[in-house]
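Read through the structure below, which is laid out as structure tokens, and then see the notes.
Then we have chain A:
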Amino acid sequence: MTTDGRILPLQMRDASFRAGGRTIIDRISVEIASGPSSIILGANGAGKSVLMRLMHGLLAPTSGEIGWRETDPDKRRRQQAMVFQRPVLLRRSALANVTYALKVARVPRREREHLAVDALESVGLLHLAHRPARVLSGGEQQRLALARAWALHPEVLFLDEPTASLDPSATREIERVIRAFDAAGTKIVMATHNLGQARRLGDEVLFVHLGRLVERAAVDEFFSSPASPEAAAFIKGELPWT
Partner candidate 1 sequence: MSALWEAVQGALGLILAGDPTLGGIVLLSLEVSLSAVVCATLLGLPLGAAIAVGRFPGRRAVVVLLNALMGLPPVVVGLFVYLMLSRAGPLGALGVLFTPGAMVLAQTILVLPIIAALCRQAVEDAWVEYEEQLRSLGARGPGAALTLVWDIRFSLLTAILAGLGRASAEVGAVMIVGGNIDGVTRVMTTTIALETSKGDLPLALSLGIVLIGLVLALNAAALYVKDAAQRRYG
Partner candidate 2 sequence: MDIALRILFSLFLCATAHAQQTYITVASTTSTEQSGLFKHLLPIFEKKTGIQVRVVALGTGQALDMGRRGDADVVFVHARPLEEKFLAEGFGLTRYDVMYNDFVLLGPKADPAKVTGGKEVADAFRRIKAAQAPFVSRGDKSGTHFAELEIWKAAGIEIAKDKGTWYRDTGQGMGPALNSAAGMQAYILADRGTWLSFKNRGTLAILVEGDARLFNQYGIMLVNPAKHPSVKKAEGQAFIDWVISPEGQTAIAEYRIGGEQLFFPNARR
């Protein structure tokens, strides 16, 4: 998998998002480049999910700009994928869920099946290919969502608290898959409030607090000597759990 950066870098300039009278994202300016996996860290309600959706294009900023290197929206969409906290799967087999995503991306019919099979294999779900997706366990469903995202080999993979609803062993499996995707060259942008996970998976941390980007640093630096008081408090206040 190449990282020729076709759509990256992502540029956000003074992007804000207001809804229901509240400012949820407050003038964030940031550049996301290819390479290191980026963890968006913050407490619940800090605005991580909204920030991810702004980046991915599910929400439009109420002010400011968000731009990628690629301007064509279809090409842009094609190089991104997102995995949500709760996987939304269709009432079809696991394999059919993946081929559906390929179909939407207009991959020719002949290629869909084997790409889907490869994707399922990469997350260890090939033996469940014909099982109805909705009867899979939580961890299996999330792996399927990852396979579906992976099948198109996107340049950027967004993950919004992907293990928040899973038990520890399922969490471990998901993290293994994410690490594999990262090693294969996909840009990982992941939101989490789990400090241990951030340390395990991230190369850099973007710390968000009350809708503002407060600190950005390499992961080791962030945890050993956080520059901002908010980050320090966050690290201290959160009880890390595996």
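Everything that follows uses one rule, which is that a residue touches a chain if its C-beta (ideal position, glycine included) is under 8 Å from a C-beta of that chain, and two chains touch if they have at least 3 such contacts; residues count from 1.
Per the selection procedure, all candidates are chains of the complex that A comes from, given by their letters.
Note that this is a predicted model, so its numbers are computed, not measured.
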**Given options 1 or 2, the chain of this complex that touches chain A** = 1
**Message:** Give the list of chain A residues in touch with candidate 1 in this complex.
**Reply:** 53, 56, 58, 74, 77-78, 80-82, 84, 88, 90-92, 100-101, 104-105, 132-135, 148
